[in-house]
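With one protein chain held back, the other chains of the complex are shown just where they sit.
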Amino acid sequence: MNHFPHGWGRPRDDVYGAYNHAYLQPDGSKQHTQSPIVTGTSVIAVKFKDGVVIAADNLASYGSLARFTDVKRLRRFNSRVVLGFGGDVSDMQHLDRLLSTLSIREDYSSTASESDNAARELNARNLHTYLAKVMYKRRSEFNPLWNAILVVGLDGESQPFLATVDLLGTTFSAPTLATGFGAHLAQPILRRAVPDEAAVAEMTREKAVGVVRECMKVLFYRDARSIDKYSMAVVEKEKEVELVEDEQLEQQSWAFAEGIKGYGTQTV
Amino acid sequence: MTSIGTGYDLSNSVFSPDGRNFQVEYAVKAVENGGTAIGIRCKDGVVLALEKLIHSRLLKKDANKRIATVDRKVGVVSAGLLPDGRHFVSRARDEAAQWRSIYKSPIPTSSLADRMGGYVQAYTLYSSVRPFGVTAIVGGWDSEAELGVDGQVGSGPKVGAGGKREGAKSGGPYLYMIEPSGLYWGYYGAATGKGRQAAKAELEKLNLADGEISLEQGVKEAARIIYVAHEDSKDKEFELEMTWVSSLEGPTKGHHQEVPKALREEAERLAKKSLEPEDEEEEARVEGGDRMEE
């Protein structure tokens, strides 16, 4: 009798030879293999006093190839919710269709008088909960939707709302959020501007837009899978969603490039 | 009725020797007892209106809406058996959702009418079912803009292969009426229910085929026509329910919605006024004398 539980239920090594782990991985059941194909990079967002700003660039990459250059990764859901998608673009499209189906069905059941219609509309928190359940269910089926999503807008109390969900169904919320490369490069800048919820109350829309633009520039400088065209949306209390999809990065400075030596075909 | 006692009306899908399907005709009778429903196809949209008969004072005012939305830009109003109307709408919504899942775009109003016509007709074919006790008016706006498929992510090339065709025209207002037999036609103006004869007479006066009438005029005419159609059953109370769907530039931005309360009430006020015994007009006639030509 083998006294080590590890060996129980396995063919005996002294009779059958060592177990060939190529047949069955020791770490569990056979898994689907997959990876994202056409991908979008970071999405960043920051809360301010009466709303939220979100931005993402317009590039969809195929590996290292800048494949599609006018891909809109921010989606307006309704008058108080905008979604930003990072990761696989076809999965984002799938989610977009899922959400439009949801929106149509919601409208069927909210044909009450116009005045309270807005209160019945799905708010940002509702949508985040919904997406979190979709994403967690898909990961539990070993068939994930390969995205990191930011949900921004207003919650049921018309307060600014910002939260994320990723391909594992992991969710969290913070005054500033950034997916992908942005988590490394933009998040520190955003946190310096808005360290906590108390700072949110002091933040103006203009300053929030300013810091987001600054982050988009940093990301373009340092993220090789980014582009200098981006989309930005602002959701604000008692205002219509403002979504611009063809912003150009302004005031780029590449002067430092002059001083870089040692790459390419320079004659020093 | 001569058919009674002949036995040819006892089962659905059975013809009488002179080529009639009595069950379908009885269904039409059910429709003829329902509150009047009309649809008007205007230059820049469609108006649907319903004379919603109030059978109890215990019902909340302006609640229990009867005109339903299918997808985002189609409206359905029906006269006849209410539950049958509900089932009709439910099926229409399924068809619209199924269309979207295949084609990734909203169902054209004509295709929806076609599918619903086929569906209603199927209920005249089998002895295990009965025909729909409703005539449904389906009105919608097919987008005039070049729509991307659902989930489309970019705008595609601006010129050249796969680019945009300049000045291409498509979309517009559409109006269909589907009867219990499954028969459906496209209309400029459609009316069904108890007051349909009066309503049709009024609709014909509007010269809808000319395509001149605007959506706002359409709303006012629709309200007036429902009030005219109600004249014969004046003892019963009713509420006017009205919805519309406009072009993308119009007030509903291509969506099927309720007519805003203020506009509806204004239309009702004008409708009531036009029905009042016309003392002033009497005077006006004395003065001008040429008003009758209108």
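Chains here go by letter, A and B, matching the order in which they are written, and residues are numbered from 1 within each.
Criterion: a contact is a pair of C-beta atoms (placed from the backbone, for glycine too) under 8 Å apart; a residue touches a chain by one contact, two chains touch by 3 or more.
In this text, contacts and distances are computed from a predicted model.
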Identity of the absent chain, which is to be given by its UniProt protein name, from "Proteasome subunit beta type-1", "S-formylglutathione hydrolase", "Ras-related protein Rab" or "RNA-splicing ligase RtcB homolog": "Proteasome subunit beta type-1"
Omitted chain - touching chains that are shown: A
Identified contact with the non-displayed chain, of A:R12, A:H184, A:R222 or A:K237: A:H184
Chain not shown, touching residues in subunit A: 29, 31-37, 39, 61-64, 132, 136, 139-140, 142, 144, 168-174, 177, 183-184, 187, 196
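Heads up, the rule we're going with is that only the chains that are shown with their structure count from here on.
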Touching residues on subunit B, where the partner in the complex is subunit A: 62-63, 65, 68-69, 71-72, 93, 97, 100, 104, 150-155, 258, 260-261
Residues of subunit A that touch subunit B when the two form their complex: 60, 68, 70-73, 89, 92-94, 96-97, 100-101, 104, 107-108, 111-114
